[in-house]
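Accompanying notes for the structure given below.
Note that this is a trimmed complex: some chains were dropped, and none of the rest were shifted.
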Amino acid sequence: MKIMILMMIGDIVGRPGRTILREKLPLLRKEYEVDFVIANGENAAGGNGITQKIAQELFISGIDFLTMGNHIWDNKDVFNFIEEEARMVRPANYPSGTPGRGYQVIKIESGISIGIINISGRTFMNALDCPFRTADAIIDKIKNSTSIVIVDFHAEATSEKIAMGWYLDGRATLVAGTHTHVQTADERILPNGTAYITDLGMTGPMNSILGIEKETVIKKFISQLPVRFEVAKGPSQINGIIVEIDEQTGKAQKIQRMDIKEI
Amino acid sequence: MKIMILMMIGDIVGRPGRTILREKLPLLRKEYEVDFVIANGENAAGGNGITQKIAQELFISGIDFLTMGNHIWDNKDVFNFIEEEARMVRPANYPSGTPGRGYQVIKIESGISIGIINISGRTFMNALDCPFRTADAIIDKIKNSTSIVIVDFHAEATSEKIAMGWYLDGRATLVAGTHTHVQTADERILPNGTAYITDLGMTGPMNSILGIEKETVIKKFISQLPVRFEVAKGPSQINGIIVEIDEQTGKAQKIQRMDIKEI
Amino acid sequence: MKIMILMMIGDIVGRPGRTILREKLPLLRKEYEVDFVIANGENAAGGNGITQKIAQELFISGIDFLTMGNHIWDNKDVFNFIEEEARMVRPANYPSGTPGRGYQVIKIESGISIGIINISGRTFMNALDCPFRTADAIIDKIKNSTSIVIVDFHAEATSEKIAMGWYLDGRATLVAGTHTHVQTADERILPNGTAYITDLGMTGPMNSILGIEKETVIKKFISQLPVRFEVAKGPSQINGIIVEIDEQTGKAQKIQRMDIKEI
């Protein structure tokens, strides 16, 4: 059995998130003998969206592919490069006609193909197309091109995320939740071979609220007044998972959480 | 330093949740040398609310105290005993005049007093009073009666839960989130001595969606038709934490996750 | 120019709503020389949904066609007859596979065809398919069979409703909002011939809150406790509109509000 090792990293928040990746990702790749690294980049640019320059910076740091989420459009620069950038997906259930792509099949260095799908939840989120039907349609389309199917399900409600895990069990290699910025401890291999975790967590400043300065978020909750959110300072963390995949069948063999903290 | 050991258990779902506790809690209490066990019981009665009989059953199984949440009123039997039952709290930020109590200070066997507060979040939840001001007011009231203050913050949004953790750091012994039914991996001791975790997780059937039969929840998401939710069958889990507390200062010394699965 | 006169009636609430229609609708039909009566029946059965018996009762009272809304599934009896009942539509943007139909083209007594479409909004409502694309697709399908297109847009937010009015201006004969149970005073003919009103209002007890006993609704808001909603008693009202339509072109010539109160 030939094993592919995938690293998947939770929402990267601002410069601190990018910096800790630049510093630690090369070693982590070696340490875990990683074949491919996917990261959620929806908060990479100062907490809000992404720019072409920042996407390049992340690719140079050792990330191979970016998924996004509800913050996709926050930084207008995204419209300048989303069509051309083949290493990035945005939620596939945005309406037809939306710039960018919702999934991608790519061939990695080892010659293996991987399908990567980004989907957004609807509970407590934007009114997009049905995430479950979107997943069905894409998997149907790509299943002959690749046995490895990675799903970043960017969603708020745990019920919707777990439902997606069970729904795709046996059809996806991995269903990994993002968006809540808190890593969950429920990683497992579902009965039909799909690795699942409700949320990958957040890559960025650890003494913060979802990567943002905690004082301003608290002030917002208490005063209900508008506040200016800034990315927090101080030590950072990398959150994510390592998944071992049977290259032949696309089944996940092992899923393990990764939570690297700066001292 | 005299250490008190607290076990706190995530939302108990239906008969499967109660059964696994009856079977395993006595041994777990011994194994961890637990002084006091708090559990969230909002889903104890068939997934919806609680009854007096079920509360008694849980006390007999080794739970010392029950916290609740948004499902508090789902089973009407609660109105029959909530006023008399001193070992149960419901979210304190329900409006004044609401049956039951939002916090309680009790003396445990060792002679130590513990304050237990239940608060509900407001983001994506019911329109209740400000959770932060509610916490302030109660802690002010009880801080002379007890140095140990346990907060069950029953909330949906990770931002609101983490904000409460930081907000009460140094004033509470523990801020433990409940409601999402998925255990998070972010347990830590905050700088001023408050133990924190975003969610304790769920005690009930593990091959389920939040304790409910997965087929029906998936059907609901896909069809948007009404479905009848039943508690799932099959092996169960106990989710929770063990917290070591300095009895003198009320500061948390250690927090560790507990995730017991039936084989 | 041959004119067709359409009456469209806002959400019928419970027995009081049905009773006032039985008593007054025959005379109103004569008085306004009405050719066709459409009514929203989503609250006809005790405030929640509809039954086959109640649908029959409404047809006998002089209603020719029923539209529905988010309460469509509240009474399970609907599943027994929705497939067979050709005089009823439910929101068309429920996912494919949903029982019932989202639109219907029918030939009325005068030999004229009318297309009737029911669509649900998404803002503050269920996660359904895009209402605008749904409208596009249906109108495309039926425009060769009928020049008269009536849209019941069952939605909460005024922005979404007005957007639909402008969006369909020139393609629909009438875009009439329902769901808020309060008649709006913004009826008008849009520049390209579409009659528009944000909400038709409610047919049922006038000293109530949306047709429900006011004391219980107030209690709910104040206590946040569960309450049992009952349809209110006392005098009723009929809310709706009269629209004059050019049979040839399907353009609306005139829209006028109707607000009949029991003394």
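Letters A, B and C mark the chains in the order given here, with residues in each chain numbered from 1 onward.
Definition applied: a residue touches a chain if its C-beta (ideal position, glycine included) is under 8 Å from a C-beta of that chain, and two chains touch if they have at least 3 such contacts.
Nothing here was measured: the structure is a model prediction, and the numbers come from that model.
Because every chain is the same sequence, the assembly can be counted simply: 3 are drawn, and the full complex in the file has 4 copies.
Operating definition for what follows: only the chains that are shown with their structure count from here on.
Two copies of one chain, subunit B and subunit C, touch each other, and the residues they use overlap strongly: the shared fraction of interface numbers exceeds half.
Chains compared, subunit A against subunit B: the Cα-based superposition rotates one onto the other by 180 degrees, nearest 5. Inter-chain centre distance (subunit B to subunit C, centres taken as mean C-alpha positions): 45 Å. Between subunit A and subunit B, the centres computed from C-alpha atoms are 30 Å apart.
Among the residues of subunit A, those in touch with two or more other chains are 130, 133. Within the complex formed with subunit C, the subunit A residues making contact are 95, 122-123, 127, 129-130, 133. Within the complex formed with subunit A, the residues of subunit B that make contact are 124, 130, 132-133, 156-160, 162-163, 166-167, 180-186, 191, 198-199, 201, 207, 209-210, 214, 217-218, 221-222, 257, 259. Interface residues of subunit B, counted against subunit C in their complex, comprise 73-74, 94-95, 97-98, 126-128, 222-226.
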